[in-house]
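Heads up, one of the protein chains got dropped from this complex, but the rest are sitting where they should.
So, chain A:
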Amino acid sequence: MALTIDKRPAVKSAPPGSPHSLGRLARLKRDWGLLVFAVPGLLVFLVFHYVPLLGNVIAFKDYQPYLGVRQSPWVGFSNFALIFSGDPEVLNALKNTLVLTVLQVAFVFPAPIVLALVLNSLMYEPIKRFVQSVLYMPHFLSWVIVVAIFQQILGNAGLLNTYLRHKGIEPIEIIGNPDAFRALITSQVIWKDTGWGTILFLAALSRVDQEQYEAASVDGAGPARQMWHVTLPALRPLIILLGILRLGDSLSVGFEQILLQQGAGTEVTEVLDTYVYHHAFQQGEWGISAAVGLVKGVVGLALVLGANKVAHLFGEDGVYRSR
């Protein structure tokens, strides 16, 4: 395909925030080639993300698989009644979800930033690469494996406790202990995905203009001040972008990971996703599950839009900006 593209890269056609100089038609004429390229991706989105959204209709039905979506009777908002009437099970799942979200925002989210900064300060390239590779590895393990590894090491009959028992020391109950559950879940996420999470930050760090550091050090800034005034500002847009996206997911806190470890009792382990799973797949309450899932999705969307707005107020681009 022959493409004639304007000298300026099309995507950068308008500087952020400035009004467009070209009309809609003119832009279409200029960008059509790129739009053609976008079509397959859009189709994937349409087919696998937007069309399935229509399935949410079962939140308003008494859905029975053998009747199918069309034949199942409408029940209006009665599936939502459970959520808004303060059903203790739903509230408990919501509470657990929020607690885990807060923990993850507080501990999981900053972990890759810190690690990226540490890695970035490693000077000797081979060591840096080696450390990076080792840290990426856990990301490729499935949750089943990760949970099994934790079980083998920290479980009540695992490495640690078997050792303690042989030494005649009281074993420490970590797995299956509701008090330790949240810490366990959070540390598993950190162990598994922190390394992987550094990739984006390292890329951003590598783009920081070295002259800025030189200039800063000429001005007498030590390492701490350089970090504060050069490195972190360079990372800010990325941190904000990822932060907003994380908010959208805030009500999803690791379905498989938690489902595999509900031995600690549902009082602390049941989250919205596992609630939906249990009620739909195991108990056949498809309508109620879909309603809970739908509310969860709407809240997530509202959070993303809201956070994006806030980012704009602070003069950041956020996830996107309408022109």
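Please note the rule applied: a residue touches a chain if its C-beta (ideal position, glycine included) is under 8 Å from a C-beta of that chain, and two chains touch if they have at least 3 such contacts; residues count from 1.
The rule is simple: contacts and distances are computed from a predicted model.
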Assign the chain not included in the display its UniProt protein name, restricting the answer to "Universal stress protein family protein", "Extracellular solute-binding protein", "Two-component system chemotaxis response regulator CheY" or "Aspartate carbamoyltransferase".
"Extracellular solute-binding protein"
Touching the left-out chain: which of A:K29, A:R129 or A:R165?
A:R165
Among A:N56, A:Q226, A:S252 or A:T266, which residue is in contact with the omitted chain in the full complex?
A:T266
Which of A:M137, A:A157 or A:A203 touches the chain that is not shown?
A:A157
What residues on chain A make contact with the chain left out of this view?
64-69, 151, 155-158, 161-162, 165-166, 171, 175-176, 178, 260-263, 265-267, 278-279, 281-286
